[in-house]
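So that we are looking at the same thing, I have put the structure below in structure tokens.
Of the protein chains in this complex, one is absent; all others appear in place.
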Amino acid sequence: MDLAYTEEEEEFRARLRAWLADVLPQLPPRPDPSDWPGRRAYDLGWQRRLHDAGYAGLHWPVDAGGQGATPTQHLIYLEETERAGAPYVGANFVGLLHAGPTIAAEGTPEQRRRWLPPILRGDEVWCQGFSEPDAGSDLASLRTRAVRDGDHYVVSGSKIWTSHAEVADWCELLVRTSPVTDEVPKHRGISWLALPMDAPGVTVRPLRTLAGSTEFAEMFLDEVRVPVGNRVGDENDGWRVTMVTLSFERGTAFVGEVVACRRTLTALAAEARKNGRWDDAVLRRRLGRLNVEFSALWRLTQWNVSEAQRTGGVPGTGGSVFKLRYSHARQELYDTAAEVLGPDSLDLDREWNLDRLSSLSYTIAAGTSQIQRNIVAERILGLPKGR
Amino acid sequence: MDLAYTEEEEEFRARLRAWLADVLPQLPPRPDPSDWPGRRAYDLGWQRRLHDAGYAGLHWPVDAGGQGATPTQHLIYLEETERAGAPYVGANFVGLLHAGPTIAAEGTPEQRRRWLPPILRGDEVWCQGFSEPDAGSDLASLRTRAVRDGDHYVVSGSKIWTSHAEVADWCELLVRTSPVTDEVPKHRGISWLALPMDAPGVTVRPLRTLAGSTEFAEMFLDEVRVPVGNRVGDENDGWRVTMVTLSFERGTAFVGEVVACRRTLTALAAEARKNGRWDDAVLRRRLGRLNVEFSALWRLTQWNVSEAQRTGGVPGTGGSVFKLRYSHARQELYDTAAEVLGPDSLDLDREWNLDRLSSLSYTIAAGTSQIQRNIVAERILGLPKGR
Amino acid sequence: MDFQLTEDQRALQSGVRELLAGRFGREALRALADGPEQPSLDRELWRELGAAGFFALRLPERDGGVGLGLPEAVLAFEEAGRALLPGPLVATHLAAGEVEGAATGDTVVTAVDSSGLVPWLDASDVVRGDAAGAVPTRSVDPLTPLHRAPAGVGAPDPLAVLLTAAEQLGSSARSCETAVRYARERSQFGQPIGAFQAVKHLCAQMLVRTEVARAAVYAAAVTADRAEISAAALLADEAAVQGARDCLQVHGGMGFTWEADVHLHLKRAWLRAALGPSAGAVEEEWAAAL
Partner (left out) sequence: MDFQLTEDQRALQSGVRELLAGRFGREALRALADGPEQPSLDRELWRELGAAGFFALRLPERDGGVGLGLPEAVLAFEEAGRALLPGPLVATHLAAGEVEGAATGDTVVTAVDSSGLVPWLDASDVVRGDAAGAVPTRSVDPLTPLHRAPAGVGAPDPLAVLLTAAEQLGSSARSCETAVRYARERSQFGQPIGAFQAVKHLCAQMLVRTEVARAAVYAAAVTADRAEISAAALLADEAAVQGARDCLQVHGGMGFTWEADVHLHLKRAWLRAALGPSAGAVEEEWAAAL
């Protein structure tokens, strides 16, 4: 048990920190959140800088063009970029964290050559077409159909919760290539396709969330023709291919967010001291409790990352444990922020209030807390599935 | 909507209060909790006094020997006896609240004549033989077998959580008279028997709880012969007969307990003021919150009682709503007591600490909170049963 | 004691519910929510409410009122809360008989809350309290324009607190019903999600919170006791806010969309909870009473 970073890790951190200090002041101003093309350009520009500095695909295998960094280096990278206020991964999210690693693991040499370098260089944006209106928690029940027609699939259906769809070049798409029957369970019969977003028949409609923003979109597919060569993995084997992606797990998923939460907590305490609510012992102790909580979540992050490092990044289920606790803690953080703000908590122009709205999704997105508890209970604790 | 008591109700209250003031000083000293025969005698003595004063079977129908009081009068009775520190129903619990009403509703005239008067007069004690080691939440899966042999049933099996078994004359016993088959679901095939506790083959073994006491017992039945005439209701119809009992519901189940909780809360505040913990704002607000909580639970009690009065005491499911909230609130009350006591909370000789241990059963006994939530969701809200 | 609704009270309850269903149903709600940034007040609806006696409910009949009491007002405001009816309903109701035209719905009255919040300032004809220097605020609730006045003064008005609690109660009940309906309709893993215990138990707890709050709010309406009103507000605030949160959780991703009504209940519940006494103040009040 050791929490000290190795000399090599400290060097990595120092080099990164120096580079960030140098490069961040050179960045153009951040675009307005509603300016999609501007955001695409900004995010890709940042990715290009990472690429040129040797940080692109930090955690990707070297043979896929990545840096083959250890989980600990990845943790340091996320910690330092968050602390320095560097741009978020943004539009590069799906490419770098889902589609890319999937192609790296399951794609043909040709597919890897075609799709991986543009992700790393910041040339192409990917989005994700997994969820459907009727297939949320039960993702495998998805119904978007792909029918073989010569060397193409003809795809029809609809997807939801697709972020960056407006500006993506590619979509990693899950489609049903064999209908569900008594012999074919729903997890079989799914295939993974790379869909060019400019293909005829693709319609994107922004989806307004309760926070009033349109971070997500719905995507409608009307007889869209996708070359068979865009399929990664075997036909009907897309569920397994996808799970490789979803469980691409090094314990680092929430590193930046935990760092950000701790910064928010410090700011909340400062605000409470300023507006006098610090004298409310109940509120003050609630802030103290959150400080304990996020400190422990940071230690749990280090624990999970070290575990991933030991096992060589083998998929773990520790992520569910972390997410369950973290998503609740972060919602509690913003509820506490509302207490600190008092009546100002009703003012959307005040800091933290929009974050509070966004935080409502934490116990839902990427597997509801209910689903996560099932996963923990069944896969870690070995409790039986219900009838 | 009215919270004022009618003139008649106020008269009832005044008369009861006067009687209690008169009779309570005449009572013998309370027996030691471990002195079962003493407890039986004390509890039956109290019942006899109630009987002689015209309060026996207050809520029983008049034709069963009761007073036919309204639910509101029953509430007043429970409120006043608790406030005055009168004895609890004790050993008369099952007779007055379960077995008696069942016999009154489902028994033959002869059965009513045989069993009801001794309950009301304080001559006989009943206990309950429902739960089994393997049939708790799933009561209907009970396995104690009764095989017909002429004009007797021969009963074998075991029961658990039987209070007052050591001193009971009769046990209301649920037995399986038809084995479960594909055609006979578990809720059918159950019969209700009045078991004489002195019958050969009945063994009672005290069951020690985590509070260290032996309020409950296990009961072992080894080929016990019970006359067929002791069966109330039809053979195999015992589940329905029993449900009449279990749902005998006038919203009054927890009246005395809510009154007691409010008294405890006042005492806790006094103790906190005395030992200085009142200055802890978090603890003080917690006590204030509990005061709000029990005040609301009292109002909910009045609501439920009024509803029962309107509907003529038709079984309701509001009891589950109340129990869910109340059992949690009462556990929270004793956890708060432990906060007030500080290190004294580890001393079993200090007030409230044994109560805290007992309170651990509130979310389990008479239907766990999990089962209660199922009942609320399925029977009140109409949500579907799972597969 | 007969702590249940009378026949007349049931009739009033269903009357208000029908009126609101007809005049402010889901389409009207969505039109406001999906429309331009600032919602506008429907003056015609306001006058219809006035004609139906919503504002004059507690005015004596000799003053042209309906001559009913607080319990009836609470039932009416519970319905308003269920329907998410917008506007400074509480302030206008409390102004009936004191401000010309409030009783009939011709005059829209708002008030400065003890916290300094002023809903619907621009749309109101009369402001009670000192709104000098009030600045507009980008309101979290899209259906309630807000101003902030320099620190509000005075203690909260108990009647305003009670009627607001009644609205919270209505919202809480509605969130529970919405969650239950969705849980019966939405299927995942081959069965309605309402068949899963996790969802079932969320819904059960929503009902429990609602029914406890109901008993407290109705009792406070009967007794008009100041402390009991505070307690009712505390419980109704919790029931409404947590109920909307749980409703959102039951809806999953769909609950996170603008298009679902869930967030409208949550945001209004947050707003109402910010009015009147804070939870801490109520807890201290009830601790001091021990």
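Structural remarks
Residue numbering begins at 1 within each chain, and the chains themselves are lettered A, B and C in the order written.
Keep this in mind: a contact is a pair of C-beta atoms (placed from the backbone, for glycine too) under 8 Å apart; a residue touches a chain by one contact, two chains touch by 3 or more.
Predicted model only: the values in this text are computed from it and were never measured.
Within the whole complex, the absent chain has one touching residue among B:Thr72, B:Ser131 or B:Ser191, and that is B:Ser131. Touch with the chain that is not drawn comes from one residue among C:Gln13, C:Gln197, C:Thr223 or C:Gln242, which is C:Gln197.
Listed residues B:Ser178, B:Thr209 or B:Thr266: the one in touch with the omitted chain is B:Thr209. Within chain A, the residues in touch with the undisplayed chain are 1-6, 9, 72, 265-266, 268-269, 284-289, 291-292, 295-297, 299-300, 302-303, 305-307, 309-310, 318, 321, 324-325, 370, 372-374, 376-378, 380-387. Taking the complete complex into account, residues 131, 134-138, 141, 160-161, 207-210, 212, 280, 282, 338, 342-349, 353, 357, 360-361, 363-365, 368-370, 373 of chain B touch the chain not shown. One chain is missing from the display, and on chain C it is touched by residues 196-198, 201.
Heads up, the rule we're going with is that only the chains that are shown with their structure count from here on.
Using the average of C-alpha coordinates as each chain's centre, A ends up farthest from chain B. The chain pair with more C-beta contacts between its two chains, of B-C and A-C, is B-C. Chain geometry summary: the mean Cα position of chain A and that of chain B are 53 Å apart.
Mean C-alpha position of chain B lies 39 Å from that of chain C.
Note on chain placement: the centre of chain A and the centre of chain C lie 38 Å apart, centres being C-alpha means. Along chain B, residues 285, 386-387 each make contact with two or more other chains. Contact of a single residue of chain C with at least two other chains is seen at positions 196, 199, 280.
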